[in-house]
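Once you've had a glance at the structure underneath, I'll fire off some questions.
With one protein chain removed, the remaining protein chains of the complex are shown where they sit.
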Amino acid sequence: MAGRSPAVIAAEDLARRGQVGAAVRACHDALALGDRGAHVHALLASLMLDGDFYDEAIAEATAAIESDPDCSPAYLALGLAYDRRGGMSDQSVLVWHELAEVVPDLVTAHVQLGEAFSAAAFDEEAVGSWKRALELDPRESRATYNLAIASLKREGMALALPLFRQAGELDPSQDELFFALLGLADAPVIAVDPARVKPTREARLGAAGLALKADDIFTAAELVRSALDTQPDDAEALALAAYAYLKQEAANEAMACALRAVSLQPDLATALYCLGVVYARRTGLNRHAARVFIALAKKAPAHALVHVLLAESLLALQRYEQAGRAYRTAVRLDPACVRARFGLAATYLTEGRHAEASWEIRRAAYYDTKRQGLFWKLYEEYVAAGEEA
Amino acid sequence: MAGSTEAHKPAGPVRNALFPVGVDLYPLDDERASFGDWYVRDLEADFAAMAAANLSLVRVFVSWKLFEPQVGQYDDEAEDRLGELLAAARAHDLKAIVTFFADDRLAEMNDVTWAKKRDPRTDDYLIQREVSLVQRIVNRYRTDPAIWAWELGNEAFFTGFASEDALQKWTTALREAIREVDTARAIMLGVDAETLVRETGVDATAAIAQFEYAVSHVTAPYLSYIAEGPLTYGPATYLDSFLLRCNLRSVPVLSDGVGVHSLDGSVAEEAAYVRTALYSALMNRGSGVMLRRWRDMDAEKREPYYRDPFEVLVGLVDGSGDAKPALDEVKRFTRVVARLDLRHYTPAPERAAVLIPAERHEPLPSLAGLYDPRSCLQAYIAAKEAHLPVTLTPEGAGLEGLMTVFVPSAGKLSPAMWVELASFVQSGGSVVLSYGGGDADPAVREIFGVDFLGDHGVRSIVSCRVAQPGLLGDLSAFDARLDLPHYALVGGGSATVVATDATGSPFLTLNQYGQGRAVFIAAPLERAIAQSDPWAAPEPIRHLLRTVYRSVASAAGAGPVIDCDDPAVEIAHFQSEDSDVVLVLSHDVGSKTATLTAERMVASVSDVRGGKPAEVGAKSFGVPLGPNGAAALRVDYR
Partner (left out) sequence: MAAEAAAQLYQAFVDQDPAEAIQVVERVRASGVAQDALFDLLYAPAMGLLGGAWASGAIDEMAFTQAAVVAEQVGSFVMPSAARRDTGVTVVLGTVHRDHHSIGRTIVAATLKEAGYRVNDLGVDVRPSDFAERVQETGARIVIAFAETMRTARSVSSIRDVLRAEGIDDAVVLVSGGPFIADTGLAREVGANGVIGGAEAALRIMARVARDLASAGGEA
């Protein structure tokens, strides 16, 4: 494997900074200077893929692999381009299979392989791939979403729904919703020292929220306790407590705190969220969950995930059409919401709209892989391997 | 209404010579068949069914491999089979488009073994052999009334050309060869200039201009590039007409290859898509329609199927020859077209156009060639949603006849184009330009009255605060999530700031320049919509775009004559001295009633196919539309 030319290194820098046009020009400069190595083609493939220019991405990734058959980032770009372009599932299966061999612990390769199998109508193989992905990483939410869709096709909604919920809870977006409702969406994840928190309600609750965001349940609990000792009827403090209990899998304590909070402040979004989540976990309380999430959707309509939670509770009530509308609202608010995309796919399947369901799953994969930044991880490993050699 | 049972079946014409509808008849219908099975089956029933559907045209494909198995030796049986094919078409009052060099990836029609892998597009000897073949066939049938046109090739064949010169040379040789023998019959090249330039970088515009007909053709790769997504709503439903209008230059355009690209939709979705494409062609100055395929390919069965990269799978009838719902759509459509006298009714003139920047032809590393067509499609959709009679015009083609021009997210325009735009606005035209990144041309200051201070770069939220309510339509404040690649910082100048972002930086400005108006949008909204998810673009942004387009066009006299309250419903207006015809098409999967409003008092409305007129007595009337529904209405005024 040849080293990278200065022009390629410049292109890498530009690409990392999101300067697509300049990066493409730098890559072409490198090509003009005779650098036809795998790096430059892989970079171009990634840049083309970022712009959804699939045919160009396929051409560049193929050139990279021709230059070096071990160029793993090029396989990634090639597989993603085939998948996103649609109609190339047979080729896609081969690429993901190859990548899973080159980088066996790459979970996404198995997830994508499963989706390619599924698109090519090899359902057993697809399920096998997703299960393999979950063996590698039990918290892989997209594999679980896909298994939920497979279950829906083979067994119906009742068996698929628990898998959707399981996937949803693995999905980091649910926690993000709580912090967004709390007004801490953009707050940094920092350690909180309770000793340095001012002894005011606002300071304590604000710090408790930050502690929860940092997954420091004990500090959060201590701060909430201090707030409640001063004002026991503080609904916001109770909602924080409910969330802390939820994170500790203490559903009844969470329910008790959330119910108390809602009795004090019926439209408190954080409390409604906790209560809805607790209800949604109980078979028999689907109607209650839907009621709570409807209230939450009225209170916080700008959050995509609120509509997703509402939709999931509607699915449980067999109100698929209304669920579809809620999912569509979520997708409009946040096209990158993987959970909404899969849910929408499920509702399309209940209406016999297979092509649209497949498309939603492809879009979910698109956003999920974009979010992970996998290309750069593989690219860096590839560069490092080249330098070692 | 399409999709509904017809109450009236009046006698009358069943075909419209000015708008022929036809279908491609491929030589093989079974993956397992070999090249020697070229049209070997009995096609009598197929032709009878085509005639029953009121089709006028059928495209048949010559197999060079079969016709000339050895150099200079022609297969009599193959020639006779073509003769029988044409005779059968004639017997059913069908006319044929005979395509000479087509590739369907199955019948191996151009796979002439003795050619020894030389390129039939560039090899002089092979071109000579092609000329001989073509002249032999044309000579035999030049007086045959069954021939409607000769066609040189199909999309798959033309994608093998690597340069304009090679294309021009081959095209000229073959065209002249036909003209030597047949001076009367129409000749077509058989390729869409826009899709070909996207696929190969080769611009066929000049070559196509030599022929009597052009085609627009949504190919599978182009669909994947520009509108990969659901087929029954959103961008894909505008693609057939977008390409048609891209190809509308000097010669009439057939909307070609109409049909779905994959078997993963239900037959209901196939029918809905076909209905949309058929009406799109009629509503957008098409000169006819050719449907993608007559009979389904008998291929490996999988659920839920797979895509059709070579456009050979999905037909109007199934593998057994039974009609699919798409064929019923065709029948209904041909009855509508037959009742529309295109000599009497003429389409309302399009006074608004989306400008296709010349940079669209730039190769990589320029990204304009990749971004611009997508931006243009989004601009076209916004104009359609605003119910403007709109077309597309390439940079440099002149702005004569136009009152409003939209320049969507272009990176740059030529100096000559800036001069032309300045003159256009000064003399009363209007322009809407969205910033496309990079340095602004000095002409921006002159025409749009704003000082360009720099590119603020990437944003993930589009914010709008209305400074001057009502100036550019009914705008309202919003914050919506959409990745913007650029945001122009502008200031000073003579323009009125109509709206700003959340921090007061101008977002939308309006400048009176000479007799015209120039609107500047500080971000490449059309590109941003195209590059995110056009099926889920935030409604406030789409509303802003169509509101601005509509407001500017209406003020310039390029607004709709027949208006509609639903952005997803497309309107086409055909005028005559005594009455109008309005075609209505829903780009939505839901049922709805669209309210149409005319400028004059409408006395009555009736289906163009006949039936009792419904009294209106008002300027507005409702049109019920089913999912992807269409209607063709005759409107009589008081």
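We just call them A and B in the order they show up, numbering each chain from 1.
Assume a residue touches a chain if its C-beta (ideal position, glycine included) is under 8 Å from a C-beta of that chain, and two chains touch if they have at least 3 such contacts.
Everything numeric in this text was worked out from a predicted model, so none of it was measured.
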Given the contact definition stated above, which residue among B:320, B:460 or B:503 touches the chain not shown here? B:320
Quick one: say which of B:328, B:420, B:479 or B:636 touches the chain that got left out. B:328
Touching residue (missing chain; options B:98, B:271 or B:444): B:271
Please give every residue of subunit B in contact with the chain that is not shown. 3-5, 266-272, 301, 303-304, 318, 320, 322-325, 328
Taking the full complex into account, what residues of subunit A touch the chain not shown? 152-159, 228-229, 232-234, 237-238, 241, 250, 252-253, 255-263, 282-288, 318-321, 349-352, 354
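Please note the rule applied: only the chains that are shown with their structure count from here on.
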Going by the contact rule at the top, pick out the subunit A residues touching subunit B in the complex. 18, 20-21, 24-25, 27-28, 51-56, 84-90, 119-121, 331-335, 352-356, 358-359, 363
Tell me, which parts of subunit B touch subunit A in their complex? 199, 220-221, 224-225, 228-231, 261-262, 264-266, 269, 302-309, 364-365, 367, 370-371, 437, 458, 481, 485, 531-533, 536, 538-539
